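One chain of protein is taken out of this complex; the other chains stay put.
Take a look at subunit A:
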Amino acid sequence: MWHVYNLISIGDQLKASTIRRVQNESSTGTVDSQRVRLTLTITVENIDFDPQGGLLRIRGRIISENRYVKMGTYHTIELESNRNFTLIKPEWDIIALERVNEACDVTKQADVAAVVLHEGLANVCLVTQNMTIVRQRIEHPIPRKRKGSVTNYEKGLQKFFDQVMQSIMRHINFEIVKVVILASPGFVKDQCFEYIFAEAVKQDIRQLIENKSKFVLIHCSSGHKHALQEVLQDPSIQKQLSDTKYAQEVLTLERFFKMLNDEPDRAYYGWDHVRKAGERGAIGTLLLSDELFRAADIPTRKKYIKLVESVRAIGGKVLIFSSLHVSGEQLNQLTGVAAILNFPLPDIEEEEEEEENGQEAVVE
């Protein structure tokens, strides 16, 4: 559904089977309303995505003749997995076509479950090809150790681990998920792992016992969601995910920041800077967020596509980040567009400074 979400843009025509409430006025004047299944075509005006339910809501004006509804009235079509639909675009550009190819390639699906935790906080996440979904955030206060008394602390910790275990059983489908990562600072992950499998044996939970080999323990710095990025950077995880797109995204973003640190003249972000670098044929790797394409009108979309094509023409790499992953989220925050250059362009920033000079504002 994520691909579909990214594929449909405002102005496209969408044809799908849908349900609409229609009112009938009978000859006697009584009005009754009834739900009918129809096939409608609309011009897309608004798209909503619910990642939890995997549901798309697309609203627009009806443009197909029908005996139940008038042309030009509004309708919302809901799409979910396994529903057929027809999408007509004024123009299928390269980004859209690549999206279709990617969506059709099932070998690229590598579903991973990851639990990042520290004492008292856990985020139970699913990492799919295109998004990271937090299935549950567990916050369970654990009394701290006190002079002469650690029982409250130890009991609290057990209860917390129990909640993590319940959440894993509820939210992780072991038939799909190949790896379950437990990640934490210190020894929390080890203690949690021990607790889960001691309980699994005690309560004879086959679901867990049979999948014990799927569990991997990784170090990370906290139980906050962003620690997932550290987990995905871990060499042992990278090995398992090496050919997946999001593993690439994580690595590329890391490479960008490293470059910004080591050779700041070879790493730029923000449309103006990146455009300038593009014009001079300097871009080796272009990082773009899919959000730029989704929200964009056609001219804006074209502007990015021109950049993509020009980078590819000189042999550069282009990576479109999914904004539903943590690395994509971060790229979004970083204006959504960034570039690693093949050679330094120190004057890009200077040009800007010159433009800015003269409008000194005072910061309090």
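Here is the rule we use: a residue touches a chain if its C-beta (ideal position, glycine included) is under 8 Å from a C-beta of that chain, and two chains touch if they have at least 3 such contacts; residues count from 1.
Throughout what follows, contacts and distances are computed from a predicted model.
Novice: For the chain that's not shown, choose its UniProt protein name out of "DNA-directed RNA polymerase III subunit RPC6", "Elongation factor 1 alpha-like protein", "Probable electron transfer flavoprotein subunit beta" or "Putative methylase".
Specialist: Per the UniProt record, that chain is "Elongation factor 1 alpha-like protein".
Novice: Kindly state which of the options A:Arg21, A:Arg67 or A:Lys147 is in contact with the chain not pictured.
Specialist: Only one of A:Arg21, A:Arg67 or A:Lys147 touches the chain omitted from view, namely A:Lys147.
Novice: Touch as defined at the start, partner being the missing chain; which of A:Phe174, A:Phe197 or A:Tyr269 qualifies?
Specialist: Of the listed residues, the one touching the omitted chain is A:Tyr269.
Novice: Going by the contact rule already stated, which one of A:His171, A:His226 or A:Arg312 would touch the omitted chain in the full complex?
Specialist: The single option touching the absent chain is A:His226.
Novice: Please identify, in ascending order, the residues of subunit A that touch the omitted chain?
Specialist: Residues touching the hidden chain, for subunit A, are 118, 120, 139, 141, 143-148, 150, 152-154, 185-187, 191, 219-222, 224-227, 230, 257-258, 260-261, 264, 268-270, 273, 326, 329-335, 349, 356, 360-364.
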